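Beneath this line is the structure, given in structure tokens, with notes to follow.
Note that this complex is displayed minus one protein chain, with the remaining chains in position.
Moving on, here comes chain A:
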């Protein structure tokens, strides 16, 4: 392949920047509007020339507690998902049984079941278990939603670990559990981190379970905070956008600091 000079490839970069600009314009507009308090129903400028943080101040006053709720739910979901999914992934990767194959098939299918269907039946169940308006209840629901993807992703990696490595440990007298904890988990760190990041993002972004399994303002993740604004046709767009920006911070951080995990997860999640 011949490599044309950088100068000749530059128009492509310009075109690429243009495509990206069109695609992420809404994200720009979110940040832009969040800095223009008092824009209200009036038109906001295309640039935040008179930037103010009033929107953020209001957002934090009104939604501060909801951020903490979202954080607790997301972290709890990650912890519970990993504790359940990692051993399962190992079990499925190391012991190839007919039951295991069937379970994998079930996991693939569960990913395609609309959350709405699950929520419909979970409400009566949670109602009788006093898990409505309960952070732990939301952690359980989000964990259920996250487990199939986490297992499939981690198992795909563990399947590539040489069996000989585990068998060597077993010969040395380690039990399966020891081999799992002290050999498999450290080796699989990247896959586990990827699963953790995706679980965090999806639990943090969860809207449907929060909407259906809560009814009071006490337990209210940030996604519901945003929904309350827009379904009430709030005209204080600076505050709404500031809340949206704050809710998007985890996504932004991951894109900056964990890019390789995100790209890997996006592809393996769809193809496996």
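Please note the rule applied: contacts are C-beta pairs under 8 Å (C-beta built on N, C-alpha and C of every residue); 3 or more make two chains touch, one makes a residue touch a chain; residues count from 1.
Heads up, the rule we're going with is that contacts and distances are computed from a predicted model.
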>> Can you match the unshown chain of the complex to its UniProt protein name from these: "Carbohydrate ABC transporter membrane protein 1 (CUT1 family)", "Nucleoside-binding protein", "succinate dehydrogenase" or "Secreted protein"?
In response: "Carbohydrate ABC transporter membrane protein 1 (CUT1 family)"
> Taking the full complex into account, what residues of chain A touch the chain not shown?
Replying inline: 1, 3, 6, 9-10, 12-13, 15-17, 19-20, 23-24, 26-27, 29-30, 33, 39, 41-44, 46, 83-85, 87-88, 90-92, 94-95, 97, 99-100, 103, 105-110, 112-118, 120-125, 127, 140-141, 143-145, 147-148, 151, 176, 180, 201, 204-205, 207-208, 211-212, 222-223, 226-227, 229-231, 237, 240-241, 243-244, 247-248, 251-252, 254-255, 259, 262-263, 266-267, 270-271
